[in-house]
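Let me give you the structure first, and then I'll get to my questions.
Note that one protein chain of the assembly has been removed; the remaining protein chains are unaltered in position.
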Amino acid sequence: MIPRYSRPEMVAVWEPATKFRIWYEIEAHACDAQAELGVIPKENAEAVWKARDVPFDVARIDEIEAVTKHDVIAFLTHLAEIIGHEEARFVHQGMTSSDVLDTTLNVQLVRAADILLADMDALLDALKRRAYEHKMDVRIGRSHGIHAEPVTMGLTFARFYAEMDRNRDRLRAARAEIATGAISGAVGTFANIDPAVEAHVCDRMGLTPEPISTQVIPRDRHAMFFATLGVIASSIENIAIEIRHMQRTEVLEAEEFFSKGQKGSSAMPHKRNPVLTENLTGLARLVRMAVIPAMENVALWHERDISHSSVERMIGPDATVTLDFALARLTGVIDKLVIYPDNMLANMNKFRGLVHSQRVLLALTQAGVSREDAYRLVQRNAMKVWDDGKDFREELLADADVTAALSPAEIEEKFDLGYHTKHVDTIFSRVFGD
Amino acid sequence: MIPRYSRPEMVAVWEPATKFRIWYEIEAHACDAQAELGVIPKENAEAVWKARDVPFDVARIDEIEAVTKHDVIAFLTHLAEIIGHEEARFVHQGMTSSDVLDTTLNVQLVRAADILLADMDALLDALKRRAYEHKMDVRIGRSHGIHAEPVTMGLTFARFYAEMDRNRDRLRAARAEIATGAISGAVGTFANIDPAVEAHVCDRMGLTPEPISTQVIPRDRHAMFFATLGVIASSIENIAIEIRHMQRTEVLEAEEFFSKGQKGSSAMPHKRNPVLTENLTGLARLVRMAVIPAMENVALWHERDISHSSVERMIGPDATVTLDFALARLTGVIDKLVIYPDNMLANMNKFRGLVHSQRVLLALTQAGVSREDAYRLVQRNAMKVWDDGKDFREELLADADVTAALSPAEIEEKFDLGYHTKHVDTIFSRVFGD
Amino acid sequence: MIPRYSRPEMVAVWEPATKFRIWYEIEAHACDAQAELGVIPKENAEAVWKARDVPFDVARIDEIEAVTKHDVIAFLTHLAEIIGHEEARFVHQGMTSSDVLDTTLNVQLVRAADILLADMDALLDALKRRAYEHKMDVRIGRSHGIHAEPVTMGLTFARFYAEMDRNRDRLRAARAEIATGAISGAVGTFANIDPAVEAHVCDRMGLTPEPISTQVIPRDRHAMFFATLGVIASSIENIAIEIRHMQRTEVLEAEEFFSKGQKGSSAMPHKRNPVLTENLTGLARLVRMAVIPAMENVALWHERDISHSSVERMIGPDATVTLDFALARLTGVIDKLVIYPDNMLANMNKFRGLVHSQRVLLALTQAGVSREDAYRLVQRNAMKVWDDGKDFREELLADADVTAALSPAEIEEKFDLGYHTKHVDTIFSRVFGD
Partner (left out) sequence: MIPRYSRPEMVAVWEPATKFRIWYEIEAHACDAQAELGVIPKENAEAVWKARDVPFDVARIDEIEAVTKHDVIAFLTHLAEIIGHEEARFVHQGMTSSDVLDTTLNVQLVRAADILLADMDALLDALKRRAYEHKMDVRIGRSHGIHAEPVTMGLTFARFYAEMDRNRDRLRAARAEIATGAISGAVGTFANIDPAVEAHVCDRMGLTPEPISTQVIPRDRHAMFFATLGVIASSIENIAIEIRHMQRTEVLEAEEFFSKGQKGSSAMPHKRNPVLTENLTGLARLVRMAVIPAMENVALWHERDISHSSVERMIGPDATVTLDFALARLTGVIDKLVIYPDNMLANMNKFRGLVHSQRVLLALTQAGVSREDAYRLVQRNAMKVWDDGKDFREELLADADVTAALSPAEIEEKFDLGYHTKHVDTIFSRVFGD
């Protein structure tokens, strides 16, 4: 996590103060349940809530940990300093540190997922708005970076919308994956703590009980969570690459918004570089790099080893903070992207009429020309455009073999752009459902 | 894909003959729809079905491709050789090669997913059977590879069941991700082909239409699919590592089945090595290595580039074939795993009674001893067991500070194994739902 | 490994027949050394060489392995069938299977490296030739996909040369990494076999003895080898991306060679797609995906576990075969790449004179204008070119604040292309050393 690519709300999820507050809530709710079961005195459970509005002293906890070399014990000691050592003596009873740590991690991941879901909503709004705005603005579709047939800028946004909408669904599923808690004791047998405590704590923390835990919550859940972030990041890269292409000097169909005061290169003042989407390309790599370590974390030894912990201390904050930042940055880019419809048309007409070759080919075969002959007819005229800069329509009209099969009016009709946009409404309806 | 780690059913999914058959079905169904729309003559559509039971000549198609350097054209030429060039002239009309290729890939991935789902069902059956078989067989739970508190072998199988059950759900979702088809023409606009064709083909092929495609089906779907395989592979590694640990010479709580004729090392005849689970550990890495390339495939240029194709030619078969083999191998391992309950007990009693220290600690605090004092009391007796091989129970009974708080009967009770297994039924009910 | 992306010489390295032949050579050389030491009779050692020119029957070995379930034993049995069971009885004495298997793998990797080094020599030749051919052909340099200042096409090839030359050095180092052998017995102690055997075998096989092996040769060597292949693949991607950009419809500064008979898209005959370099982009991902599994292979348990084996069975052939194919394909692309110098110039002049803005900026500051003022002066004229299509030089000549600092002749001089190419010779000399 680096400040430059961080936003405060997500950063806050991972701050020590947040972590200790969640630890506290888990311990306090557990005491309530234990008291309800008659395991500990009700007054001790109630006493824990005295710390409800008392901020924890993170520096003090660190100080204690430096001695005990155990973070949860350090926290519990500090908690006892606040609510009284006598009152605090039943806190954490029957629990193991991992009950607190793992349940807390999942609470943090759930909160992170909620922020990311909100980010995606904003991104989807922006994509949808721009899609409708440029719904019928024709631009050339490209395969292999080579002009193919016309599409519209609205379709470009619409497909990014559909892709991100799938990602939102995936993220919802990933959120469900890690919305579990476990208060099951040292090796997950509930030997020292009744399952009712887990049920109560999970209910209060917005989680469901992990059906079977060991000392830890199984890490396949986390692997799936980070894998999902990796897919979302890859979609961000997909959109970023498209914008970078659109902004190329030779293409210039769109441009990242360039504020008046902003300086580009120190040496070349005319340059407006797609630095935000280039940055997003890099950020996508950063989010994606969490995927494999998260998968390597799954195979813990027996009822647990702690190899996963350092990995999660890093990738938990880093992947979510970076993805949050990236989604927000992308939303800003989409929202303010400057679109150049004139350049879109100019690019499409670069090879005069050649984009319509597919239609002509089809028309020829439908007019009874064999596939091979039609291909040859189209190709020989197309090459004149390509090599000599001729106009495709004029060449076709002058080709006796072509006009033997198609009338001039029929040929003219093949150059109508409306032909290509006639199903845009259909597609929009499929994507946006309205 | 290497023969040693392949099973025929999955291999067949990826054979050229299978691919051509799917191509054929797509083309034939598309002709039906085109005829229904009146775009092509009904007799031409019907003629295509003449090849329904004619095996394609893969060598002949390769021969044509060597000339045309285009696989779909080669196939269509061969199809025309079968059904007649005149009859075949409307086949593929309005379609682009990717309509066929991408829809076919998804059909193959769906079939692969179905095989994998069946594999998982078999694995789940084996895990469940072994879980109930050893439901109450006590073994020591271990955290950090160090003895902690008792669990049962049944719980070990049950948690693998729960993990694989989640993986089955994930795989179902991944199957849905790639169960789409697209017959949308050159750049996905349906300019040259009516959406009704896509609807018909998808319906017949067991797919749903891709809401918005370009020339290709968006690759975030495939990324999610392979990411899911990566998570499943990581769970296989998790189980494999547990079994490898159990089979260690010093542990020997379980052993891969070792058939009579099988030779281990050429030099050390007494060795029975966990080679299957070691192999599974490696296979997990192989499946997982498809994840990042699949994610790198998402960001295609504009309406498509073909960089994804070579990646998918490799990881499509490799990841699914390897995972199929791994799941089947793991099922065999689980099914026949030799369990040694006596060794499990012997291991648990290695440090005489020390596994019950947590209970004693709890009992002391509940008897009014402060947490810090209780910890000290337990620790000083535990260290005698650890360092000097003493018996924990006897040491406790001889410790005046301990007996001041707990009666001998209370101390005895802390060494009852039933205490640790009392919630096994609860957990089984949560996992198996019965 | 898939046939489409394979070349026979590299495939042969990984064929069973090759593997068995290397096994044989190792066993035969080991027998020689054992006889020299007096451990086994000389006539038995000599007898082994009877199989020198006898092809092994791979099917027969497989048949035996199906019974023994042990590949080395199967091979030794087959060898005994050829040279006589009595004569063969000392073969493999004191050795462990891994002595043969690991030494063989390294022989194969060394041979693979040699093929790859030859591939790189051919690629370097092509790059150098094209670099000199287009040494002074000016094209626009681009940062962020945006026009910056002039470079030459020769410099583009020269930097790819320099990068691949570094890769050749890396591959040489990687070859040295895995050019070791081990004949050290069951756990690497030489308890059952004299180190002199290892020394002799390694000498004959072109290897150096592994200083300390366990049952296996340490896998950090292989990790480094595959990591190096991953870097080379990334450089291939780098070149491929540049060519794909150059071939874009809007740029068209270069094009993959398009043979006369070759058909592009089935629907759009005018399209010449950079399918080879797109393919190379995908192949790079495939080679790279071997890196992480190879690193995961390093941490074997104790003196060995066999988890690495399945991984290497896959990535050994796949990564080397794919990289060999990719290097050869890239060499072909470079060799025949069609360069369009006219388009290069046309692109550079797209924004009339703006590429020279950096020079003007510098001239202004050197003429005493403050950095900030100079920046402003250049920017205001540049924006007229960008926004209104004006000619940069003319605007500058008409700007009184500019001409107050620079004379018309001085301004003219800033538009001389020779200024940008004056150090091309220097750079070529640094790269090519001649």
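Side notes on the structure shown:
Each chain carries a letter (A, B and C) given by its place in the written order, and its residues are counted from 1.
In this text, contacts are C-beta pairs under 8 Å (C-beta built on N, C-alpha and C of every residue); 3 or more make two chains touch, one makes a residue touch a chain.
For clarity, every value in this text was computed on a predicted model and none was experimentally measured.
The residue touching the chain not shown here, chosen from B:R7, B:R21, B:H147 or B:K336, is B:H147.
Looking at C:I61, C:I83, C:V187 or C:L354, the residue that reaches the missing chain in the full complex is C:V187.
Only one of the listed residues, A:H29, A:H92 or A:R111, touches the absent chain: A:H92. Considering C:H29, C:H78, C:K135 or C:R159, the position touching the chain not shown turns out to be C:R159 (whole complex). Touching the chain that is not shown, out of B:R21, B:R129, B:R204 or B:R272: B:R272 (per the contact rule at the top).
Within chain C, the residues in touch with the undisplayed chain are 89, 93-94, 141-145, 148-151, 155, 158-159, 162-163, 166-167, 170, 173, 177, 185-192, 195, 209, 211-215, 218, 220-221, 223-224, 227-228, 230-231, 233-235, 237-238, 240-242, 245, 284, 288, 291-292, 295-296, 298-306, 358-359, 362, 365-366, 370-371, 419-424, 426-427, 430-431. Remark: the residues of chain A touching the chain excluded from display are 2, 4-5, 67-70, 72-73, 92, 96-97, 186, 192, 244, 261-263, 265-268, 273, 275, 278-279, 281-283, 285-286, 288-290, 292-293, 296-297, 301, 305-311, 313-315, 318, 322.
Mapped onto chain B, the interface with the missing chain covers residues 140, 142-149, 244-245, 247-251, 265, 267-275, 278, 292, 296, 347, 350-351, 354, 357-358, 361, 375, 378-379, 382-383, 385-386.
One rule holds for everything that comes next: only the chains that are shown with their structure count from here on.
Any chain touching chain B that also touches chain C appears here: A. If you average the CA atoms of chain A and of chain C, the two centres end up 33 Å from each other.
Between the Cα centres of chain A and chain B there is a gap of 24 Å.
Contact of a single residue of chain C with at least two other chains is seen at positions 244, 265, 267-268, 273, 275, 278, 292, 296.
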